[in-house]
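A short worksheet on the structure shown next.
Complex shown without one protein chain; remaining protein chains in place.
And now, chain A:
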Amino acid sequence: MNNESLWSAVRSELELNLSPGNFATWIAPLALLSLKESGGKSILTIACPSVFHKNQISERYLGQIAAVAEKALKKKCEIKLAVKQRAVKQKKGRRGSGEGEDLFSVDIAKMEREAYLEAAARVGLSAALTFKNFAVSGSNEVAHAAARTAAKSPGQVYRLVFVYGGVGVGKTHLMQAVGHEILAKNPDAAVVYCTGEEFTNEIIEAIRNKTTANFRHKYRQARVLLLDDVQFIGGKETVQEEFFHTFNAVHKEGGQVVLTSDRLPNEIAGLEDRLRSRFEGGLTVDIQPPGFELRTAILLIKAQQLNMELPMRVAQVVAANVESTRKLEGVLLRLSGEQVAKKEALTEELAMALLNKINGETVRLKSRVTATQVVRLVAEYYQLKTTDIRGERRLKTVALPRQVVMYLLRKELRLSLKEVGRVLGGRDHSTVLHGQEKVSRLLSESEDLRLDVINIRKQIYQNRGKV
């Protein structure tokens, strides 16, 4: 007979003998702590919840308990009493609303993180579009600084930040990063994020469902208004009207507004004057398309997000050959797919092959070849000295190779006319333009020149590692 069954037998027996009140008060709260054998006797230690119970049991019920236990065990029994409260199992789980989290079980950092993620999802921000994942270089540093300031002290320094720039330069990223930053600090901040198109659709929907009051409440209570692709509202009268009031409401409360557009306010077709003047009253910053270095940095950041290992050289090859940041991500995803499928490390060759497939043309390694190297390769090809190419002589044997250099530098390295001129010993940009155009024309006429250029090109790319 184990302790539990012994005790329940004793209890049941006592329950029959005692009045319900006495049983419930004195016996029910007891528990059997231990059962030991000693000197032919069983020693039962019983836990009493309080000293009152202990005194009462020892005075009145000890004999009865012993007698019942003896009957059950068929052995002489001795009862000992101890004061011990029964451990109560802690109930886990959340309390009803109005109750906070438990002070002692709460992990503030985790809660803050959760609240922030929840808020970001509620507002509709993409998790990845944060400042942390935003690479900064010359083409976007002003916009970045402005966004940082807006996020740090919303509505205090720049009440309106107007970001404009082409496709895929990071306008949306920057704007959402502002939202993320503010929500990370205060998950309850009234942040509203939407695109110009969503804004328009919501108004139409609200008008159709006669719920414009809800719509207004949602937008006008905002303290941080993030509107993406604001150019979309151009030419839409009611939408602009509604936006004008929303904008004013947010401004009046000292809120922060961030707008993005693919063009300047004065270039947005059909934008009302009162809106234009308001937009122009804010801080207008532009983002230029990212340069090679920034694209490389973006690739490395994105690779980290995808948890893939991207060697620097591969990143450079991709960055050199893909200009659009959107496409960068696509290429990266395919690279990661290839890597997984083929189970081999990412190499430049693999990247090149993929880029070839995507672009359907010979992949150039613009970044890997310097202008000086091109000059040298051309000089070597035509068995000239580089000084000849850079020099002043206008002999046909020198002038044509020089023009080939101009052509290659323009087409392959995409240098500007001025830069090419500088590389070639300070020539005028019109000279460079003339040279480039001449070669272009000759290429379709002269098979010799075409072969020359193809061979030089091949050398440029083959030698890229060595030169």
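Worth a mention:
In the analysis below, a residue touches a chain if its C-beta (ideal position, glycine included) is under 8 Å from a C-beta of that chain, and two chains touch if they have at least 3 such contacts; residues count from 1.
The criterion applied here is as follows: contacts and distances are computed from a predicted model.
With the options "ATP synthase gamma chain", "Beta sliding clamp", "ABC transporter permease" or "NAD(P)H-dependent oxidoreductase subunit E" in hand, the undepicted chain maps to the protein name "Beta sliding clamp" (source: UniProt). Of A:P187, A:P401 or A:G435, it is A:P187 that touches the chain left out of the display. Where chain A meets the omitted chain, the residues involved are 20-22, 24-26, 49-56, 59, 83-85, 87-88, 90-91, 96-106, 108, 111-112, 115, 185-188, 190, 221.
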